[in-house]
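Certain chains of the assembly are absent from this excerpt, and the rest are unmoved.
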Amino acid sequence: MLRVFVTGGTFDKTYDEIHGRLSFGDTHVPEMLRLGRSRVPLTVETLLMIDSLEMTGADRARIVARCAECEERQIVVTHGTDTMVETARALAEGVSGKTVVLTGAMIPYAFGSSDGLFNLGSALSFAQVLPPGVYIAMNGQCFAWDRVRKNTTLGVFESR
Amino acid sequence: MLRVFVTGGTFDKTYDEIHGRLSFGDTHVPEMLRLGRSRVPLTVETLLMIDSLEMTGADRARIVARCAECEERQIVVTHGTDTMVETARALAEGVSGKTVVLTGAMIPYAFGSSDGLFNLGSALSFAQVLPPGVYIAMNGQCFAWDRVRKNTTLGVFESR
């Protein structure tokens, strides 16, 4: 069994047509799993729906606590890309004996040309086969939490 | 380095508007890799663009030969789902010391609600971390080639 914790980020941004701006609604993860015809036994749990630049220490603590407490030993966390590495660090400190893979998207899934579906398939796959530890899965690759950074100029993740 | 061998299947089917039927054109894999913002170092090579029900022994032999000969030790093969297991068997017999992951799609990528992008992200990820062997990646899961079958009633892959 696997658990997917949703925290928001560009991955789940949507467009609020009444106010003409980006916003958050319900997560698109269940819809994406149906689209991908996923048969991975899993539970989706929404913890937050925020831009990761807005994440506080309390928010991160909650993510860490839920990852440590939940029954599952394989976890995917959807997260904004801006502070994904920071949350990965907190998870590495607070969770042991589990495989935790963070992923996100550069383009909202609600848009037609999003990397979200590709990244979700990627993260779910890494989570099923990697040994316990905390990882980031972006751009089709996976990185140990302490060997990756976001290149904010190019908008990609790379080894460091 | 990883190599993606394209053989066609529903994954790459497109719609021929002049004749009003499904057909094959160029592979969509490069476009899907751009959409997924993949940074996996890889080469895409089209071997065939056919429905896997049309695959002959000679076709399979060519796929096996290219997988064995190419430099890369991590390979993804896009393939029609109907005879994916058959090709997996041929690969298990003819290729050793490499990680080969076959994947496909139930809905053409050219359609809006396709599992193709999800499966491509999934297969590329499994190919990077699984030990040498031949696998099928479908529905977010991976199966050893000799422990999977296609459930043609439900249109999904399951363990056997």
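Order as written gives the chain letters A and B; numbering starts at 1 within each chain.
Everything that follows uses one rule, which is that contacts are C-beta pairs under 8 Å (C-beta built on N, C-alpha and C of every residue); 3 or more make two chains touch, one makes a residue touch a chain.
From a predicted model like this one, the values you see are computed outputs, not experimental measurements.
All together, the complex described by this structure holds 4 copies of its single chain type, of which 2 are visible.
Assume only the chains that are shown with their structure count from here on.
Per-chain Cα centroids separate subunit A from subunit B by 26 Å. The part of subunit B that touches subunit A in the complex is made up of residues 32-33, 35-40, 106, 113-115, 117-126, 128-130, 137-142, 155-158.
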